[in-house]
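Just dropping this structure here.
What you see is the complex with one protein chain gone and the rest in place.
Let's look at chain A:
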């Protein structure tokens, strides 16, 4: 009967949290342990089980306030995860794609007529976008660690999510631009190798997934009261 007080509190807290399931589970496990420890301490001072649990829960803090603080940390956790993925996955994916291209296609064959300067600009910009996006994500991770104690976690989570969404948007725009530009000049180039077409599709899926992760991070950060 007494256990219901702690169970209800932890369940209520859990229902207000949105984040990585592992991080939510860790926080709730720690909460439950802390409440059980506090209950044991209060039992030693002569309270009944139910009174001890009520006092433990009261001391822990109003569930809305605690959920707000936990949620801010969960949002930052999501933001960090998004930036780590951007910093690691984008360059790895780019390298893997280039390696695959050398394996299945070899050096790009020359165009029948020299491509216009705007095409070369788009190609160069697309090549740079992945590198710039991952470098920005890495810099944001380092900066986030340095200012972790100085700034509100809700603000840090929003900044991380915004960087993630802009980076993913830039990568998608770069990829889309080069595909459209190539389709305009020489559509056959896009279908030279079935494995590379599949690799391109997979890389699009990964980038879209990163975008969804960044969007989830933003929604985790903005549900904080």
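Descriptive notes on the structure:
Criterion: a contact is a pair of C-beta atoms (placed from the backbone, for glycine too) under 8 Å apart; a residue touches a chain by one contact, two chains touch by 3 or more; residues count from 1.
Quick note on the criterion: contacts and distances are computed from a predicted model.
Not shown: a single chain whose UniProt protein name, out of "ABC transporter permease", "DNA-binding transcriptional regulator, PadR family", "Nickel-dependent hydrogenase large subunit" or "Cytochrome c oxidase subunit 4", is "DNA-binding transcriptional regulator, PadR family".
Note that of A:31, A:82 or A:203, the residue touching the chain absent from this view is A:31.
Residues of chain A in touch with the missing chain: 26-27, 29-31, 33-34, 36-38, 41, 59-62, 65-66, 69-70, 72-73, 76-77, 80, 144-146, 148-149, 153.
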